[in-house]
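One structure, pasted below without further comment.
Missing here is one protein chain; the remaining ones are kept as they sit in the complex.
The chains carry the letters A and B, assigned in the order they are written, with residues numbered from 1 in each.
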Amino acid sequence: MKTFSKKSVIMLLILIALTALSSACSTNQETTEEGGLSGTITLVGSTSVTPVAQELADAFTEKETGVKVEVQGVGSSAGIKASVDGSADIGMSSRNLKDEEKELGIEEHIIAYDGIAIVVHPSNEVSDLTAKQISKIYKGDITNWSEVGGKDAVIEVISREEGSGTRGAFEELMGLESDEGTLVKQDATISDGNGAVYASVAQKETSIGYLSLSYLDEQVKTLKADGVEPTVENIKAGTYKVSRPFLMLTKGEVSDATQAYLDFVFSPEGQEIVVEEGVISVN
Amino acid sequence: MKGNIKVNEYVLKALIWLSAIFTIGILLWILLYIVVNGIGVINWEFLTSTPREVENALWPMIVTTLYLVALSLIISTPIGIFAAIYLVEYAKPGKIVRIIRFATESLSGIPSIIYGLFGMTFFYMVFGLSFSLLSGAITLSIMVLPNIIRTTEEALRAIPNSYREGSLGLGASKLRTILYVVLPSALPGIVTAIILNIGRIVGESAAVYLTAGMVPEVPTSIMDSGRTLSVHMYLLASEMIDFDTAYATATVLVIMILVINLTANKIGLFLNRKRNI
Partner (left out) sequence: MIKIQQMEEKKKNSRKFDNKLNAKPNKFWTGNKLGSIGAKAIEKLFFISAAIAVLCIIIITIFIFYRGTPAIFEIGLKDFVFGGEWKPSGKLYGILPMIMGSIYSTLGAIIIGVPIGVFTAIFIAEIVPKKFVRIIQPAVALLAGIPSVVYGFFGLVVFVPIIYKHIGGSGNSLLATSLILGIMILPTIISISVSSINSVPREYKEGALALGASHINTIFKVILPAAKSGILAGVILGIGRAVGETMAVILVSGNAAIIPSSLTDKLRTMTGHIALEMKYAMGLQEDALFATGVILFIFIMIINLILNIMTHKVGE
């Protein structure tokens, strides 16, 4: 069939050309060392852990060029689920496992500690809130900034999706969980990821949100919780209580490549990368 | 009475003009706002490096997008054209045709998120495929299939029967007639539709996010996961740590669509002229 084959030939040519182009233009090393590891490792889970996992993956694959690491940041609960059903080699979670989840036979490896900071817009006069006040704001019992020493403005509450590890840890630490489920008010803005919370808080003067430590910079103002600032030292000392572990989860036997990656994560080099990303190493 | 009518007419005329101005205005506003903010960030390195080398560079995303487009078209074009040929040239009008038509109409009405839902779980359950280009390509192929079938159908139906009759009268078999006479004449419409579907594939994000994943690296096989420009755009828009990159990615996307649309137009005109129709 003349017309069909012409078209498919053209498409095939385009595909071949693209493959050739990409291997020519990209600077990935094509040579694999003899005797090195090979294979693909998939990591699925928390969006908070993803940046750290990605940096670790980049450094790791530069040493082990035969291995490919794929990091998918879709949410802590998805990470737990993926490690349980085996669709990922490593699951990433930014909160502690719930009791039901612990029974599913997965191994927890704590790779870092992260603080959760309460943030507001830089123009907000409030600098310090008690845990009780934070909890009340998120429940909806306190609705105006004037009730906690700020301007007369309605508080814009920003939270995360229910499956977020950051949210889960935040609720656990702030006493926002109950048998009937979450106590966070239903009309809080739900942002899809630390970055989205960051963007919203940086833009809206009346907002309040919670962020992973690694996302803080001058565009948002960090609040003290019960008078304590969320710094690495305070978290290590235990005086800043709003913190949670970064977990990498595996189930059963892992491939050589996966084990090598995990070893790398716990090595001094790996932990250095952890610190560079703004979280706290386990050492 | 006449006075009233005159006022009404002016009002209506004003509304018509305002609507048109609104439409064109919004288009210009969106395009200019994005391009003006984004064009500054775009340079050769930005487009051709990987995110490891240059912060948030776009090369892997561009390649993934192109791969996905090529793969989806390779799957859906033949199936779509063949199905349309069956509908127009072979099927006897009646139940079968109505069933097929109902199926394609329904397929085109399904929201993209349902395709994502379906692709994410079905392909893993049945074929063991996790996030991969293949998973994404198959899902996208199903999404554009109805459009390819419908436009090919219309293009085929537009060919006057005299062509077919002439060819058959001269002794060619039905299959030869279709392949050598009807199909080539219908080509301009088909090619234009395919190119426009490229635009749709490039712009799709919900279904791709859940099937092809979001790994920001150049895929080396169809089983690899990859991040397309649109998915990258979504991640940037929700993370927005880097406003500049978000604008730049949006600019690249918009320029791509512009080029695709213009190409579709030009090819359509060129092929039409060539056919001397």
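A few remarks follow.
One rule holds in what follows: a residue touches a chain if its C-beta (ideal position, glycine included) is under 8 Å from a C-beta of that chain, and two chains touch if they have at least 3 such contacts.
These numbers come from a predicted model, not from an experiment.
Per the touch definition above, the residue from A:His109, A:Lys204, A:Lys224 or A:Lys241 contacting the chain not shown is A:Lys204. Of the candidate positions B:Ser49, B:Ser112 or B:Ser130, contact with the unshown chain belongs to B:Ser112. Among A:Glu147, A:Glu177 or A:Asp226, only A:Glu177 touches the chain left out of the display. Within the set B:Leu47, B:Ile74 or B:Ala172, the residue that contacts the chain not displayed is B:Ala172.
Looking at chain A, the residues touching the absent chain are 1, 74-81, 156, 161-164, 177-182, 186-192, 203-204, 207. Seen from chain B, the chain kept out of the figure touches residues 5, 9, 12-13, 15-20, 22-24, 26-27, 30-31, 33-34, 78-83, 85-87, 89-91, 99-100, 103-107, 109-118, 120-122, 142, 145-146, 149, 166-167, 170, 172-173, 175-176, 179-181, 196, 199-200, 202-206, 210, 230, 233-234, 237-238, 246, 250, 253-254, 257-258, 260-262, 265, 276.
Simple rule for what comes next: only the chains that are shown with their structure count from here on.
For this pair, chain A with chain B, the centres built from the Cα atoms lie 33 Å apart. Here chain A touches chain B in the complex through residues 1-4, 7-8, 11-12, 14-15, 18, 22, 25-28, 40, 42, 54, 58, 68, 70-73, 87-88, 191-196, 198-199, 215, going by the rule given at the top. Those residues of chain B that touch chain A in the complex are listed here as 48-50, 52-53, 59-60, 63, 66-67, 70-71, 73-74, 77-78, 81, 124, 130-131, 179-180, 183-184, 187, 213-218, 220, 224-225, 238-241.
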